[in-house]
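Note sheet for the following structure.
Removed: one protein chain of the complex. Kept in place: all other protein chains.
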Amino acid sequence: MKKLLAFVLAAVMALSVCLTASAELAGTYDITIWVAENAVALTEKQVQDFNATNTDGIVFNATIEAVSEADAATQMITDVEAGGDIFCFAQDQFARLVQANALAKLGTKAAETVTANNDPATVAASTSGDVLYAYPLTADNGYFMYYDKSVIPEEDVDSMEKLIADCEAAQKYFAFEQQTSAWYLASFFFATGCKSEWKTDDEGNFISVNDTFNSPAGLIAVKGMKKLVSSPFHLSSGSVNEFNSGAAIVVSGTWDYTAAKEILGDNLGVTDLPSFEVDGKEYHLGSFSGCKLMGVKPQVDAVKAAALHKLAQYLTGEKAQMERFEELAWGPSNLADQASEAVQANPGLAALIAQSPYAVPQGQIHGSWWDIAKVIGEDVKNATDDAGLQAALDNYYDKISSLFTLDTSALLFVGAWNNWNNADDTDTYYLKDGSVTLDVPQSDYMGGRIVNPGSWDTDKGFQQVTEGKELIQDLGEDIGDNNIVFLAPGNYTVTWDGTAITIAAN
Amino acid sequence: MSEATAKRHMGLRASRTVSNTLIHVLLIVISIIWLIPFVCIVLQSFRVENTGPVGYIIPHQWGTGNYTRLFQTDFPRWYTNTFIAALATAALQTVIVLCMSYTLSRFRFKMRQPLMRFMLILGMFPGMLSMIILYRVLKDLGLTQANAVPGLILVYVASSGMGYYVSKGFFDTIPMSLDEAARVDGATRAKILYKIILPLSKPIVIYTILTAFMGPWGDYVFARYIAFGTSAGKNVAVGLYDWLNKDQISNCYTMFCAGGVLVALPVTILFLFLQKYYVEGVTGGAVKG
Partner (left out) sequence: MKQYSDLEFLKLSRGQKLLYRLQRFLISIPVGIGRFFMKLIRALGKLFAGIGRDLGEIGATFAQGDWKTKTSFFIMGFGNLARGQILRGILFLVFEAVFIAYMVMSGGYWLSMLPSLGITGPSEEYSEVLDAYVTKYHDNSFQILLYGVLTIFFVIAFIYTWRVNVRQNRMAEKILASGKKLKSGRDDLRSVVDDQFHKTLLALPLTGILVFTVLPIFFMILVAFTNYDGTHNGYTNSLFTWVGLDNFNTMLSWDVTGGAGTQSYAATFGEVLLWTLIWAFFATFTNYFLGMFVAMAINKKGIRFKKGWRTILVLTIAIPQFISLLYVSKMFAKNGIVNGFLMSMGWIQQALPFWEDPTWARVTVILINIWIGIPYLMLITTGILMNIPADLYESARIDGANAWQQYRKITLPYMLFVTGPYLLTSFTGNMNNFNVIFLLTGGAPVNPAASSAAGAVGYTDLLITWLFKITMGAESQYYLASVIGILVFVVVALISLVVYNVLPSIKNEEDFR
């Protein structure tokens, strides 16, 4: 009887929650949306569509402002409070925005929908730690090669050396932004299999990096880069407008397709990036495959927040992405849209797809990495021999390692003592060799996983251990990424001698 | 006149003709160098066959399309914003600068020297940093984003007292005896300013108005910070500059040039007419600081 009553009560409560949930959202909201200039009109229409079709009675009174996606983070960080309620941004700004608390986490249900319907790489791009912070908007933020068919013979497009020779012979420029952009120069490194993979926690803090730019493979990459940047007809630019100013080849992305078509007309060739040759071996140039995301600003009003998330879901949904593809030729991240014939047939996107086997998902990258890595191009240009090229890599490595520990013999562990969901208590310990004493007090356990050893699950520990570049193998009594477990409250000494870890209770 | 001196004079004249010819040539070369960028910008603004930046100067196809397109964008709004800001700044800043410089030139009071020294020291701090905090101050006053124009005016005008050097230098050249004579006749200090000093100060007043009017047209960094994320609050510099973003430049570059021509127009016209006063003001004041 009691059980039944409880069930009925629960059912009634659930029902009323459902009812109020949809009713609660009804209302008119004044909001600001930041999108790229060319998407303003379309977004305006899409918001109207949402107002007309949504079943919750939500009406948005939206002001659409043109804010460049490349610039959104800088603008948001100026003043989060006054920023757009919904805004679009390029993937590289994601971590910065999360750190600035300018992105509201997605609710559980919203996160499920987004994860199921979008390209996994774009979902990863919207995720920090285990938390989804943004909605994938496009999946076309990569680059490939535009060229002038009247200058470049079609049979040469697979070899960078031939392309350079063609350009020099024709006194035309090969535009590939190597001196001012890490995004483009990473191309050479990806060609030889180098990587720079960063991991973030739930709050957007970077906790580890696996970076192999400074390696024998990296040296091959900069040798290839040297060939290009030392050509007098290399131009460090990523804009197809250079076709107007003497360029025959421009490496750029889908956003430039219309402009390129307008300039070159039938002479426009679009294809994947070429290969370069070092020591008799061919390396196909790689690329970043990134995406654009849509974020919702954290709100103080829960109802408005929920309504905004509904709108963001709609604006990044299957229909809206398709509309954007049709009007602006933005490549969709939505899986259903990606599979559509029209998308498959688009020449810009086709080149992107041709390039995709060599593309590396962008993931989360530390904001300072872009500044650090972009000087490689300058260094490589100035280098006169292999030692100079190696010095460029060393310089890069030094800078990355002072930003973040890359010490292979070091132990870094990150974790929360008590309530391990609460990042406020996260501590980071860095041990090159030696030991650290930790206090794991009884009182702090109350909110956390371990209150009373034995009666609680202790298998889900709270320490992540990073050795040097990567998360290392299990260190003991734990699963997954969480390697150290303190079985009881107390005072511990953790010692690291460069190869092994010992934990002793004091 | 002896033959020798006549010859010398002729020699002098000959060498003067030679050097004058050389100088004329030089001035022509200089003028060409100075004019090239402007001519280019004007030419680009009439280019219609392609809207992105190109590698040639003379348009292949001429037209006013860029100007008409300009008026379909938010440009008129930005232009009005800037124009209002420039007018208001010109009026208010002139009053403030003249108050400040007149006082520091004419009055001898206890705090005068320390005040001038203090402002000199203040001027040594890079103003760039104030941006962040001024944004907050203006935000609390509700003068950011869409309301950026009054906010900008406030900021331009408020600190303008620091720029008193030139006009103080000018006032310094007006003899004190005029004031003293008027004092003897029983005129108040205020009356002396209106009745005696101001009529004599036409060049410096015009100079101050002109420089104050010019300022807002070129302000990019600060205006952008204050008006971030809203088109309605932008000034021309911010609005036009945004057209050079990589996703817009191929569509908007010639419009940028057309906008630039329109921006340059009022200031250039003013300059052409008021050049004389500008020169008098700047030479009267700039060097005496």
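In this document, chain identifiers A and B correspond to the written order of the chains, with residue numbering beginning at 1 in each.
One rule holds in what follows: a residue touches a chain if its C-beta (ideal position, glycine included) is under 8 Å from a C-beta of that chain, and two chains touch if they have at least 3 such contacts.
If you're wondering where the values come from, they're calculated on a predicted model, not measured in any experiment.
Here one chain is not drawn; of A:Lys149, A:Lys195 or A:Lys399, the residue touching it is A:Lys399. Residue in contact with the omitted chain (choice from B:Val157, B:Ala212, B:Ala227 or B:Met255): B:Val157.
Listed residues A:Thr32, A:Ser68, A:Ser128 or A:Gln179: the one in touch with the omitted chain is A:Gln179. Listed by residue number, the positions of chain B touching the unshown chain are 16-17, 20, 23-24, 26-27, 30-31, 33-35, 37-38, 40-41, 53, 55, 57, 95-97, 99-100, 102-103, 106-107, 109, 119-122, 124-134, 136-137, 154-155, 157-162, 165, 169, 172-173, 188-191, 193, 214, 217-218, 220-221, 237, 240-241, 244, 257, 260, 263-264, 267-268, 270-272, 275, 278-280, 282-284, 286-289.
Those residues of chain A that touch the chain absent from the view are 17, 20-21, 24-25, 74, 77, 80-81, 96, 99-102, 104-105, 107-110, 171, 173, 179-180, 232-233, 235-236, 242, 245-247, 298-303, 305-306, 309, 367-368, 370-372, 374-376, 378-379, 381-382, 392, 395, 398-399, 402-403.
The rule we apply is simple: only the chains that are shown with their structure count from here on.
Chain centres here are Cα averages; for chain A and chain B they lie 44 Å apart. Within the complex formed with chain B, the residues of chain A that make contact are 32, 34, 36-38, 65-71, 75, 78-79, 82-84, 238-241, 244-246, 255-256, 259, 262-263. Partner chain A is touched in their complex by these residues of chain B: 50, 52-55, 135, 139, 144-145, 225, 228-231, 242, 245-251, 253.
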